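With one protein chain held back, the other chains of the complex are shown just where they sit.
== subunit A ==
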């Protein structure tokens, strides 16, 4: 390709590099094919069927190494049958046998897993949507082990993915990979799983403060504290597999959010290992401590990008003896909303869960879940609501709930309903609600979106999405109505780019227009890393970016990649992918531009890029 042609290409691809958070502007308006748009969304793939042999995945371009003095970094990959040498990413090292022996010396042989089957399992996320290519899984048993691993990886520039229960839904817990490239190459990411750190350290059964290691499974913790007369402040469908460390790192919400609030309020202290191996001990069990900045809040919800959580102390509320669950049906969405309002007023302090689902969800659950029957058979109702109350007096609560429901029925808010008469009936109701996610995966392919939208408009997106996808897929809307959180699932028999094009970026733009959040509780991970702009202003993103830069202080010095690449990449402008034929070889350039606005006038980001520099570089390597 001639120099001029390269320049022209660069100019054309320019606007693509700018994330358009503006309302209503779709990428296709730029006039480019869906291919490139999708590749950006997925980060790394430019469909390139002529070149079966691929290079390494593109972690490198997204590293947080400050490109001080460099306007841009160009990651060159070689394709084509002539390429035998895979050029190394200058920022990240490749794992070698010395590294493995060092890890074995710190963790022992059992702590270093290279067995293909086990590593393969750790490489894939729960939904089977994101698949990494890591070849090393580490299982530290103590904070010291984690600290040594991280400081070593930091010095060697090895990329690290912390992994808990691997139940995340946005691909944040697995190494990132480029699906098209399937040649096995030396891995660039090491998976550090905290599954080996599952001890409960202590429990204060007067105040209900639990101190435990990060690898404890949530359900085990629940059973333990329930024995002592307390409950965990969060509860999710994934409780049988998720780790409390992962819950904290992703600020998980869940079914009890409406009653007990977020983890920011319930976590009292953390012990975190930073990227350079420093152990930050903030493991306090004090309810009140106003001495300086409360750093733990940075780590809660950081998705592992600032540090690896190793110990947690969490406040557990008292277990109240009387629980009542009712399963109701409503005719339309307005009734659900009014019911929520009425429940808040009439059930007040005993309300502990308010979930809604539409009839598509129920149908799916009945078809795919075993041992589940619809408590309201033969009902053509459109919406179903599950209400749970938890209180200290059984008869009082029951009569309060019954009175409320009967009145709601008289007012027309509730069309029909059942109240569970014993614990097994109550579990059946919960099984339906918690099993929707599981059932949706069984259909084949599911696109999951987790949105925070004002309650009045919550269901509108579901109906709009239904009209957009038509018969190609089934659209499910369910979620924590009490928190204004919708889980929008689009299920189909297989993953399909056309279907995806119908869904994204429409769903993000719609949510952004309502000033909602594009990720209410699932986090950003890989799936939504680029989408942060839909819900956060560019100033906020720059501030987040600032924390990541080395200049933010030696404490936060993530030379090695912490967390899945995804969160870090949020902070950088997405790269431009250029496919150029240079000297007879087709090369793929991934261009990381740290400074954009000069190159792309009219862009939202104000940092400057020397585009001319970029062209020089491309030219020189042509």
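We adopt the following convention: a contact is a pair of C-beta atoms (placed from the backbone, for glycine too) under 8 Å apart; a residue touches a chain by one contact, two chains touch by 3 or more; residues count from 1.
Convention: contacts and distances are computed from a predicted model.
Trainee: Going by UniProt, what is the name of the one chain that was not included in the view, given "Glutamyl-tRNA(Gln) amidotransferase subunit A, mitochondrial", "Electron transfer flavoprotein subunit beta", "Tetraspanin" or "Tax1-binding protein 3"?
Mentor: Record says "Electron transfer flavoprotein subunit beta".
Trainee: Of the residues A:349, A:370 or A:422, which one touches the chain left out of the display?
Mentor: A:422
Trainee: Can you say which of A:277, A:375 or A:505 touches the chain missing from this structure?
Mentor: Of these options, the touching residue for the absent chain is A:375.
Trainee: Which listed residue (A:112, A:248, A:405 or A:462) would be found touching the missing chain in the intact complex?
Mentor: For the chain that is not drawn, the touching residue is A:405.
Trainee: What is the set of subunit A residues that contact the non-displayed chain in the whole complex?
Mentor: 321-323, 327-328, 373, 375-376, 394-395, 398, 402, 405-406, 409, 414, 416-425, 427
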